[in-house]
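All protein chains but one are shown in place.
Order as written gives the chain letters A, B and C; numbering starts at 1 within each chain.
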Amino acid sequence: MSVADSSKGVILAACPLQKGVAAAITQAFYRRGWDICGYDQYVDHEKRHFFARVEWEPDRVPMNADDLQAAFRKEVADVFGMQWSFWPGGRRVRLAIFVTTEMAHLYDLLMRSIAGLWNAEVVLIVSNKEDLGAEAQRFGVAFRHMPIDSSNKAAQEERELELLGEHRVDLVVLARYMQIVTTRLIEPYRYRLINIHHSMLPAFPGARPYQQAHDRGVKLIGATSHYVTEDLDAGPIIWQDVAHVDHRKTVPQLVERGRDLETQVLARAVGLHVARRVWVHEGRTIIFD
Amino acid sequence: MSVADSSKGVILAACPLQKGVAAAITQAFYRRGWDICGYDQYVDHEKRHFFARVEWEPDRVPMNADDLQAAFRKEVADVFGMQWSFWPGGRRVRLAIFVTTEMAHLYDLLMRSIAGLWNAEVVLIVSNKEDLGAEAQRFGVAFRHMPIDSSNKAAQEERELELLGEHRVDLVVLARYMQIVTTRLIEPYRYRLINIHHSMLPAFPGARPYQQAHDRGVKLIGATSHYVTEDLDAGPIIWQDVAHVDHRKTVPQLVERGRDLETQVLARAVGLHVARRVWVHEGRTIIFD
Amino acid sequence: MSVADSSKGVILAACPLQKGVAAAITQAFYRRGWDICGYDQYVDHEKRHFFARVEWEPDRVPMNADDLQAAFRKEVADVFGMQWSFWPGGRRVRLAIFVTTEMAHLYDLLMRSIAGLWNAEVVLIVSNKEDLGAEAQRFGVAFRHMPIDSSNKAAQEERELELLGEHRVDLVVLARYMQIVTTRLIEPYRYRLINIHHSMLPAFPGARPYQQAHDRGVKLIGATSHYVTEDLDAGPIIWQDVAHVDHRKTVPQLVERGRDLETQVLARAVGLHVARRVWVHEGRTIIFD
Partner (left out) sequence: MSVADSSKGVILAACPLQKGVAAAITQAFYRRGWDICGYDQYVDHEKRHFFARVEWEPDRVPMNADDLQAAFRKEVADVFGMQWSFWPGGRRVRLAIFVTTEMAHLYDLLMRSIAGLWNAEVVLIVSNKEDLGAEAQRFGVAFRHMPIDSSNKAAQEERELELLGEHRVDLVVLARYMQIVTTRLIEPYRYRLINIHHSMLPAFPGARPYQQAHDRGVKLIGATSHYVTEDLDAGPIIWQDVAHVDHRKTVPQLVERGRDLETQVLARAVGLHVARRVWVHEGRTIIFD
């Protein structure tokens, strides 16, 4: 999540708990005399499942990425029947941001890219409205206006998929994008598609959630960021946070507070993903942080 | 909420916003040369409603409580059409705790009474199980075992109401009391009956909420304390809080963390009520804290 | 703090507690048939001091700002011996941001201006380094490179003071500005000059605070925003917050987390000031929020 992560390679791996699996992972590096700069694991003893994250600096692992991936597959992943993910390092994660009119979340993500605060760059902004085109231009980022209505949704999503491919996008972030995305986009970007939404205690479904929260006199407002799945707003949770509020706060103040909270929670979730610290297993996330 | 509150008198008052109301409240004291030690107000400009809390030390207000209440009614409350509540000070709030088997919440409330940390004493413990009778005995507090099933619920609630009257109870606290109380108890103890329950983001209704929260991989668990109304767990919220958790926490660890959080949130809510800092208006609380 | 605040006029006032003061403030509006949209007060009964904040929409107060200010002075402020501050509303607060090389805080403040999230605009960026000039240009904001060393500090501060005057700056924000400002700037911008810094438990003075915090194994890192006074980092605190961390966090991760926290805390402090919600009395802030 820090600049220091920029050039790191990462393997995330999971498999049923079995003898020797942790040793096998680290030995794939050590037996060749290569150093790793991070190793973290989690064992779910109840479900008897094993999860690990290895991090290395490509400069200190003198094998090209394809060969390294092949070696790991043969020597470790295939042997233990792993599900795994490989990130060679050495390049920045390519982000597409989907927006409607809300500027705060977009700016925060752009700032982190431009300032080099994380190992990612925003390469594409897609919006169903034209409003934020000028901001995209200010930052020199490609902007596509993709208006969507019931008659053209399928065609537009197909076009969006093509755009994501053309820009070689690694991760899609829905930053207050006021459209429901369908399995057409979700499936190819499974666990690479992040959304943010408000979260209240109790939940206030329906319109004007902050007005409802105000009327009910809640003492906390919250935000949740998650991977998008076909179940609306019920995908694996990456990060959540809340802020204390009191009866003195007007609805516009709650909206303001909620926006800040959403911005922070979304940045945290995207940062964790970009640093390859998130694994999804049976609908829940394992966060190596 | 502090020992220093022990002997304070308090008026809580609310009325439609109108000219001179704040001045009238404080003048009722000042024109007689009496000092007040706290004055706090809140104006809801959207609904044009006014709320205030006055706090005084009975020693410095040389009029007996009944006369003071009558004077305030005549000079202020009736003039402005107020809803109001009067607490003469000078004595401790009398609490009844309803429990089933959970000990943590009960102990925390007993400790605060015994240590004199707030201006309240536990005068009665009611339980639908016998388990905590020995603890009641340890602290010398009256204990009544009131088993409830579908055949005797109405009769037992009537008896509980009598018990509350006999012990001159001011406030009833449901401290993990595993029974739904009906309007028979709610109505006479309207906004004097406090409950605590877990609160998750998203909400997990039904059985085993911590197991559900664990399976969903939530990053926060929470607790909410509220006044009991006829809408189950939907009464006016007094206090809420959350704790961060991660995937490493087992279900028993989540339950443990949740119990601590509930204990803290309940103590905070009861403390606010005992210090006469809570007013309910149209289903939401105004907290003068 | 919200867009809805944009056009509001605000009076902040304080004086020794005395009879009729609250009524006098609101009557100055009501007796003319003018409406106010917010009134909040705080009485420090221990020090017997009174504080209030009035908020109105200029459109609903049909007197020009100068006349209103004169009327309030004559009818209220002079009568009660108040210290007070008057904000006519109807225009945006003009901000100058002092930076060195850190981009995150600057971007967040720029975003809030551009998105219209608060009633303020960044009109000037001053830096002792050239690095952020390109960013200033991107946003079309005046940028002045003001290198400072021991030989030119006095002259440069005089020049900065002129610049602030030329740009009619209302509030100066030090956003990781790596220079100590002297009374030359502090005095004319008393309580209009905000700084942000990290805050640890325990405190780690000296260089590399995050390294020290890591070595000590702290479980929390924090940030504090305050008005700058001649006592370094000891001015009146406006806002503070902390984040939980654990032993797994590397120093770069702590730095990253600290930067986010500082950005949030600074934005909150500036937002409170811009909405005229902060009053300073005897070295501490009263926050009408």
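Keep this in mind: contacts are C-beta pairs under 8 Å (C-beta built on N, C-alpha and C of every residue); 3 or more make two chains touch, one makes a residue touch a chain.
Everything quoted here is computed from the prediction, not taken from an experiment.
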Which listed residue, B:Ala70, B:Ile114 or B:Ala154, touches the chain dropped from view? B:Ile114
Hey, which subunit C residues sit against the chain that's not shown? 42, 46, 199-203, 214-220, 222, 224, 233-234, 236-242, 246-248, 250, 282-287, 289
Where subunit B meets the left-out chain, the residues are 1-5, 40, 103-104, 107-108, 110-112, 114-115, 117, 135, 138-139, 248, 250, 252-253, 255-256, 259-260, 264, 267-268, 289
Touching the absent chain: which residues on subunit A qualify? 19-20, 22-23, 26-27, 30, 36-43, 45, 244
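Throughout what follows, only the chains that are shown with their structure count from here on.
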Are the two sides of the subunit A and subunit B contact the same residues or different ones, given that same means over half of the numbers occur on both copies? same
Roughly how far is subunit B from subunit C, centre to centre by C-alpha average, rounded to an integer in Å? 37
CA centroid of subunit A to CA centroid of subunit C, Å: 34
Between subunit A and subunit B, what is the separation of their C-alpha centroids in Å? 42
Specify, in ascending order, the residues of subunit C that touch 2 or more different other chains. 40
